[in-house]
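Removed from the display is one protein chain of the complex; every other protein chain stays in position.
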Amino acid sequence: MHQLGIEDIVRLALSEDIGTGDITTIATVPESATASGTFRAKAAGVVSGIDVTARVFALVDPEIAFEPLLANGEKFEPGDVLATVSGPARSVLTAERVSLNFLQRLSGVATVTSRYVEAVQGTRASIIDTRKTTPGMRLLEKAAIRHGGGHNHRVGLSDGILIKDNHLAAIGDDAIRRSIVSARAAAPHTLKVEVEVTSLEQLDEALDVGADIVLLDNMDPETMRQAVERVNGRALLEASGGITFESVRAVAETGVNLISVGALTHSAPSIDISLQFQINTGASS
Amino acid sequence: MHQLGIEDIVRLALSEDIGTGDITTIATVPESATASGTFRAKAAGVVSGIDVTARVFALVDPEIAFEPLLANGEKFEPGDVLATVSGPARSVLTAERVSLNFLQRLSGVATVTSRYVEAVQGTRASIIDTRKTTPGMRLLEKAAIRHGGGHNHRVGLSDGILIKDNHLAAIGDDAIRRSIVSARAAAPHTLKVEVEVTSLEQLDEALDVGADIVLLDNMDPETMRQAVERVNGRALLEASGGITFESVRAVAETGVNLISVGALTHSAPSIDISLQFQINTGASS
Amino acid sequence: MHQLGIEDIVRLALSEDIGTGDITTIATVPESATASGTFRAKAAGVVSGIDVTARVFALVDPEIAFEPLLANGEKFEPGDVLATVSGPARSVLTAERVSLNFLQRLSGVATVTSRYVEAVQGTRASIIDTRKTTPGMRLLEKAAIRHGGGHNHRVGLSDGILIKDNHLAAIGDDAIRRSIVSARAAAPHTLKVEVEVTSLEQLDEALDVGADIVLLDNMDPETMRQAVERVNGRALLEASGGITFESVRAVAETGVNLISVGALTHSAPSIDISLQFQINTGASS
Amino acid sequence: MHQLGIEDIVRLALSEDIGTGDITTIATVPESATASGTFRAKAAGVVSGIDVTARVFALVDPEIAFEPLLANGEKFEPGDVLATVSGPARSVLTAERVSLNFLQRLSGVATVTSRYVEAVQGTRASIIDTRKTTPGMRLLEKAAIRHGGGHNHRVGLSDGILIKDNHLAAIGDDAIRRSIVSARAAAPHTLKVEVEVTSLEQLDEALDVGADIVLLDNMDPETMRQAVERVNGRALLEASGGITFESVRAVAETGVNLISVGALTHSAPSIDISLQFQINTGASS
Amino acid sequence: MHQLGIEDIVRLALSEDIGTGDITTIATVPESATASGTFRAKAAGVVSGIDVTARVFALVDPEIAFEPLLANGEKFEPGDVLATVSGPARSVLTAERVSLNFLQRLSGVATVTSRYVEAVQGTRASIIDTRKTTPGMRLLEKAAIRHGGGHNHRVGLSDGILIKDNHLAAIGDDAIRRSIVSARAAAPHTLKVEVEVTSLEQLDEALDVGADIVLLDNMDPETMRQAVERVNGRALLEASGGITFESVRAVAETGVNLISVGALTHSAPSIDISLQFQINTGASS
Partner (left out) sequence: MHQLGIEDIVRLALSEDIGTGDITTIATVPESATASGTFRAKAAGVVSGIDVTARVFALVDPEIAFEPLLANGEKFEPGDVLATVSGPARSVLTAERVSLNFLQRLSGVATVTSRYVEAVQGTRASIIDTRKTTPGMRLLEKAAIRHGGGHNHRVGLSDGILIKDNHLAAIGDDAIRRSIVSARAAAPHTLKVEVEVTSLEQLDEALDVGADIVLLDNMDPETMRQAVERVNGRALLEASGGITFESVRAVAETGVNLISVGALTHSAPSIDISLQFQINTGASS
């Protein structure tokens, strides 16, 4: 992640947690005490957010040394150490919760993604994300998807064309054809045009005017298979809508190119990672 | 929620989604088209974030009219309409995803909370949250907890004293007594002093120096029951650590006052709420 | 332009001009005085930034009424009135310079663009912009290009793939093929892949691995013509590098699809537009 | 330039160009590759913005080493190297365009200014700027004027008194006298009072009440010469309005003290400066 | 005050006071309750900050109606009502303290200033401020000075030239002459040049090279009187350094033009103003 892109959300998270100061730590921990700790996994998963965690500590106190032992995208087993941290005990304690909140959630997204990716292995389908991300965490979650082996759909509304049912409704007659023509004329030439369809008839219309990508909305696997045949490589096909871990393999085997899964980000559970400290109170013995 | 408090995260969410503009909508939907839509629940739950949703639309376009039909904290069944929205079709479409991302997640937190609250009904235990919240969403998730019938622990590090194991380690000998004394001396007199203990012996130490609240870390129900007896009203008792929906009733029946559950925020699934539109293209018939 | 997208630069411009207050106006103009003014063109051109101008006045004082008479993209002749403004004289005077700075520059970009667009009329080439824009004005200048009849290249580095000579140098052997394959694998599927070539041999390599768009860097018209023939519709061709108003027609006639012109933004002169006031001092006669 | 003063515009420029990340570079350039490049002039001119360029690279990646070879204000010929840059290839490529956008534009302003300054050499006139600057670039362009040998007029509305025609209109009868008296009474005593006049009669009025500076608006050289005689050192005289490179010498020879030229900033063409790289892919040979 | 200029400090003040929400008010005051209150003076003074107070309420809740009865700069006696406020009781209570903190302090500055201004009445001396203002409150305190009848020195380092002892020390030999020449050459022509002197000899040097203003540092009245005679109108004279309410009249009678008093802002006591409410609980009787 480019550092400029993560600054806002990291500062916001620190600000809402630290507020006007960590009064417990200031009251109880001597200023001279130092702490060293290890981030240890309590479950298996895939790392994401290790760079964000580093940034959290750097912002709280530049004197903290944070050492990642695993890189984003690497797998871990229960008991593995992901990173170590050491420095002034007060600062490390103050940063602890926010650092874990980022690391656990982003590793959670990467881990869930990796399970879907494994589930479709051997097919040509890529697992991709949606815009159903956590407010403020878009870029971080998009990166976590990649760390888990998935691919990214567009980041937001300005870097991809996706004509959805509501756009089609707004156009009325002959909507598929007209919307694709309008989009191609108006958008930068660097963007492909993707359109959402709900039937094979609509798919044909889309192909006729040269849609680059077609999103098959809530189709059953058999219909998807027919869509794949009919397209025959003239466009990319994205399966979307209600796809679960149980159904994803069947969808992938229809031959679609892309499978988008909202659950990767809208409901990914945090991965349990602990931060255990050893504290040196700085007192002479 | 006070509007000043939600401004940052709402702007961040809009900024990351809209980027430099909703190019699909601009290319395909006529400027004159208007849209009206309904937010409809596809599952049962408790509303939270209806005010945030309103703010999302207001920031995207002050001409959008958003009408909540249910208030934060109210229950809904599948099929219920939570709110309606109408206005310029382009603006409504541009705001759609971000509005849903807030409403689905926050209602998800409120809904999970309400299930825990029901599970302990009839006991004296309150369900409370932790600081394991989504980065940037602290205030919104704290409100969702209340909408679900839960109570809030401190918002962040500056508005409550909670002496945890790592603080105790930083003090060394006689840590419980010394930390409570230090905390009481240093913190504003408006704050109670809470300390985390792992045994009944530590509990006694804490009571001896007048801890106001004692957090019982990962104790089994039987030990908690003994703690409740031993305290006999001299302090509030908070059960914490690995409490699940399955175990929460048993914990509540020990007589503790407070049960904190990290899963309310760190892993709450989104509630499925859809936004369905009717669009008037503005063309004369 | 979406209002959220122009807020930063408009506030920055006002802040740097107004500083701690318009001391001349406060010292000399009575608080009760009102002013009404007209924005009048002193040269022919195409309007852009009329919405930004409106925003400038709204931010300085919501009591100012700004009425556009021409829309962005419309042509004007010397003497035409583009807009009127009226309200408290102090506020209008304070906002005057910044409003003109935006309107004159953006209309300058639109006007220059329209001249290039006219010059290639009848060919299939579109005039497109580059990233050689004024710092802070990217979105506004991109809009001005469209108002002048041009098309936009990608907005920035995150919404388009363009593999340039320096990227190729960073890959070494077999760079064109390898970079296209890498880019397609890594980028969102919604984006086309564009690559820069300097010879017909490189063009062939790019086509072989399915480049969607090929940028012909500094080629002479005859070579471009051969490129067009060789491509035969398999990819879009963008002519780039040193194209002037004098040479643009010849380039367009080679049959390329896109002609990018840095001068549209890096050196567009401001269009002369004046703001003339009538002031009512508010004194009773 | 004080670093606090350029931070906003540099961050804004980077943000609008990098967006959510430089996807082409990430996809095609290995993380281990390093690059070194030279900023080379393709035309003659005067340097400005070399410090801003340094700041751009520092913000993108502190590991980039940027070495200026010429200082702001120094002259260069075609082929001269202005600066070198080296560091991680990805970071350098990501920062390239924004760094050039600043350096080319600001050096453009300095270069145009230096031509006007040379044109009036031997007279006592100083070339000064106006508030017709690029939105967001006020401070940087003011510095560029100085680097080109010009002098600065006030930075904005709060650090100088300049009573213009519209202020006079707002006062009505006896406006020149009354406005100067009001301004002197209200403004900090550290500021001189400047007033705009269109005739020698108005000049006399202004001198009578002790104007410190008089702006001669759109006067012909002969009238200016008479103004200079009449003033005889009692005030500074600023010539303003429609002064071109062709006419500036004649204006200077009238004996005025200051000549303000809007074209220095509102229409200065960028100077062509290239950034050429050598990239080391980091692969062992 | 221009609204753009006060936004930052008002938001900062609200943010630090409201934090994550006014929990007492939310817990105890019904949402439907309304409140109306009066700002009443408990001491005599001069109003300043009435506009800032209005802005505080508007930011907390646009539904609050704030009605000023006295304008900035007007005098009040104990018992006078300065303003009324009414609206939702929760919002009014939340905004109460911050609104008073601004109004009491700024009226305190205006009031102290007015006492110094009265003390020098009949002399030609103006009372002026310094840069010894409260961090973050510069613009508001400068306005309060004017409301109290004082005049402003420069706002900050960029809108006035004042060569002080430390600058002179940095130049060495012939410092007064050389610094004045340098300053005049480098600064915008709209600024006067002021220099600090500690003796009549230095005063002569300053006059010789045409200083516009001379600051007499810590001189006794008799020396100041000689300075006034010696200058004889050729420059403005500012008395500065340790001037108290007791000594200010004697200083003014020496004939100096300006007397700067740091105590106007660095130690002005708040004026006691109370906000008394009537609350309507909104319950039907």
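Per-chain residue numbering starts at 1, and chain names A, B, C, D and E are given in the order in which the chains are listed.
Quick note on the criterion: contacts are C-beta pairs under 8 Å (C-beta built on N, C-alpha and C of every residue); 3 or more make two chains touch, one makes a residue touch a chain.
All values derive from a computational prediction rather than experimental measurement.
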So which shown chains sit in contact with the chain we cannot see?
A, B, C, D, E
Considering the whole complex, which of E:Ala35, E:Leu59, E:Ala125 or E:Val256 touches the chain not shown?
E:Ala35
Decide which residue listed in E:Ala71, E:Ala186 or E:Ala250 touches the omitted chain of the complex.
E:Ala186
Per the definition of touch given earlier, which of E:Thr24, E:Gln121, E:Ser199 or E:Asn218 contacts the omitted chain?
E:Thr24
Missing-chain contact, candidates B:Val155, B:Val197, B:Leu216 or B:Ala239, resolves to B:Val155
Of the residues E:Phe57, E:Phe76, E:Phe102 or E:Tyr116, which one touches the chain left out of the display?
E:Phe102
Footprint left on chain C by the chain that the document does not show:
16, 19-20
What is the set of chain A residues that contact the non-displayed chain in the whole complex?
11, 14-15, 18-22, 59-60, 94
Sites on chain D contacted by the missing partner chain, in the whole complex
1-2, 4-5, 138-139, 142, 155-156, 159
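Keep in mind that, in the parts below, only the chains that are shown with their structure count from here on.
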Inter-copy rotation, chain B to chain C, in degrees (Cα atoms; steps of 5)
120
Chain D and chain E, separation of their C-alpha mean positions in angstrom:
33
Multi-chain contact residues (two or more partners), chain D
16, 18-22, 94, 155, 158-162, 188, 191
